[in-house]
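A single protein chain has been omitted; all remaining protein chains appear in their positions.
Showing chain A:
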Amino acid sequence: MKVLTVNHVTQRFGGLTALSDINLEIREHEIVGVIGPNGAGKSTLFNVITGMYAPTEGDVYLGETCISGWKPYEITAAGLGRTFQNIRLFPRMTALENVILGMHCRRQTTLPQIIFSTRRKKEEEERCRKEALRLLSIVGLEGKELAMPSSLPYGEQRRLEIARALATQPRLLLLDEPAAGMNENETAQLLEIVKSLKSIGCAIVLIEHDMKFVMNVCERLYVLNHGEQIADGTPEEIRNNPLVIEAYLGSEE
């Protein structure tokens, strides 16, 4: 079963072609990496998939549904969660509130139920709280639910963002440079978490510069350079691909 299909996607900004003819296929339970030098178009690709930009050409499918041109919140509701390259937590909400907000699209209480504070609303509130605490413990943040994001160390902020993305109950999770700026300890912890997410049953796509991390965690890789897809395959294949080596290190002449 395919979770995500990116079909001949091209993205132009005026005269600049940021992505040209990109094709991805992500199957269930897979962990896939998208790598490439700076400016290769990785983040643009993420922004196209998550609906921040509508692709100039081509289509994005989530499962069997074409989602190109949808609004970001509709795509999230359809089952796609994400984190951000530069951590973007809600600074004036507690860790717990950050996670509970992620459940927004899965919650059903209506405005009248809220205004009259019905039993269903209270039950849902309680359910969400429990679920959020569970998610926090998955990413190793138990006991931190009342902390403000800015009071958490960097690695924990990243993990809190993952918990918030998981709260949207995604079928596919996009992680934008999850290990960026982390020390070795934090990266090792993150590695365990990302691997454990597999058992939850969502596929993961991640952009990452930390090659050790990528090679350790990903089953398949896509390589972008100058907006073009130059290779895909297992970490082993990618490591030995001359095109990839050239893109990263330059050619010999």
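Here is the rule we go by: a contact is a pair of C-beta atoms (placed from the backbone, for glycine too) under 8 Å apart; a residue touches a chain by one contact, two chains touch by 3 or more; residues count from 1.
To be clear about the criterion, contacts and distances are computed from a predicted model.
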item: Undisplayed chain, where the name is taken from the UniProt record, one of "Uroporphyrinogen decarboxylase family protein", "Branched-chain amino acid ABC transporter permease", "Sigma-70 family RNA polymerase sigma factor" or "Corrinoid protein"; value: "Branched-chain amino acid ABC transporter permease"
item: Omitted-chain contact residue, chosen from A:50, A:68, A:157 or A:225; value: A:50
item: Of A:58, A:102 or A:235, the one touching the omitted chain in the full complex; value: A:102
item: For chain A, the residues touching the chain missing from this view; value: 50, 52, 71-73, 76-77, 82, 84, 88, 90-94, 97, 100-105, 107, 109, 111, 114-115, 117, 121, 125, 128, 146, 164-165, 168
